[in-house]
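Some chains omitted; the rest stay in position.
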């Protein structure tokens, strides 16, 4: 009787998913840099139904001071969901899921930033999810990375991410909520430095075979590189607009 | 990177006002440009984004079910909550709601509630047992002055787009709706800043820092006043009040057309 028990065909014979996408196809992604004037850097991102706003403040003074690191900047990352961004209203106070996502996402950014150039400071990254449909942590991290670049913070590389999924035995990219709710779904959020292909964020829920790892990673890497191109394009667009303004 | 020297700004604001001008060249009773974006979140039962100059607000409405209060057994209710997100300003921090955030939420709440624009009886599903609560959540994403008017405007706009979720077996059915929320009025909040002895509508960030008194009034299409809030350490005269009430009624009409 329960919806989860229904035998569903998540990928049809032609390899099409229920929303018409192919296995390695991402949902539509739109990124805009520099959308919040008060922040040092910011980005707005839509990823399918997901909508997030990211803002960066810093490098700035650390309060309280004993949290500062004398050798490098610290990254403080806050991922939050608006109360109305989910099907059932979320309590406005941050939950444990939000705290954990904030921790691993902030850590994922560390290697991308030249933190050692800004000892004793904090780089604060805030991301607010306004609407959601599976994959918000990766959408948030992708937007945060653009906001960091928009803030002019010197970076080794972007951080680009995607979630790899497995449904009905098929490895696919970028699960939507309907797919994520499948009884045997596996969800594996991945973020990399796209140029060096280093893994900076990796989580997984569900039952995966050992032999799936290499294929899953390869599929994820192609997705991350697509996301990387969109991130660069958003920054380039903002730079062109800014440049255009100057030349007027 | 976000160093701001308020004293200098305050001097500039006051000096321009002496010359009869605002620092951004607006008339004393002029709003900044307003941009309105509707339905910005599909998961919300109603939502809107309002940009008032650089001030940027997201409002969303989400219903929950609960038991009616004992003294109003045939009515549902509403609740307004606001968050001054750290995204919005270098001076905002996470933590328990600041008193500024509480005042913002309560002024928006009263501006709507006291206009009696919503029929709370229509929120009742079963007397004494089950009724809707409308949660109106306001997120400040860029702070550039006059959060009150921008938030109230975003809230009423989100409500104007709001649909009532379907109820089955005493539970809300996510994503299915049983009709639109009816609003009999659309109250508009008007907020004034007193700077030295000048009174201006819709203060921007620099004007807010320079102001010594603040007054807000919510007005309706049938020319009623439905909530006042005076704030800050300064004072107003009765005549100043009279003048602000007239301007608010006039400007409320203009803003209401944007909805």
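Each chain carries a letter (A and B) given by its place in the written order, and its residues are counted from 1.
We take it that contacts are C-beta pairs under 8 Å (C-beta built on N, C-alpha and C of every residue); 3 or more make two chains touch, one makes a residue touch a chain.
This structure is a prediction, so every number in the text was calculated from the model and none was measured.
Chain composition of the whole complex (per this structure file, using the shown labels): A x3, B x3.
FYI, only the chains that are shown with their structure count from here on.
Between chain A and chain B the centroid-to-centroid distance comes to 31 Å (mean Cα coordinates, whole Å). The touching residues of chain B, counted against chain A in their complex, run 1-2, 40-45, 47, 54, 56, 58, 60-64, 81, 83, 85-90, 94, 135, 137, 139, 141-144, 172, 174-175. Residues of chain A that touch chain B in their complex: 36-40, 42, 49, 51, 53-55, 57-60, 78, 80, 82-89, 92, 94, 124, 126, 128, 130-133.
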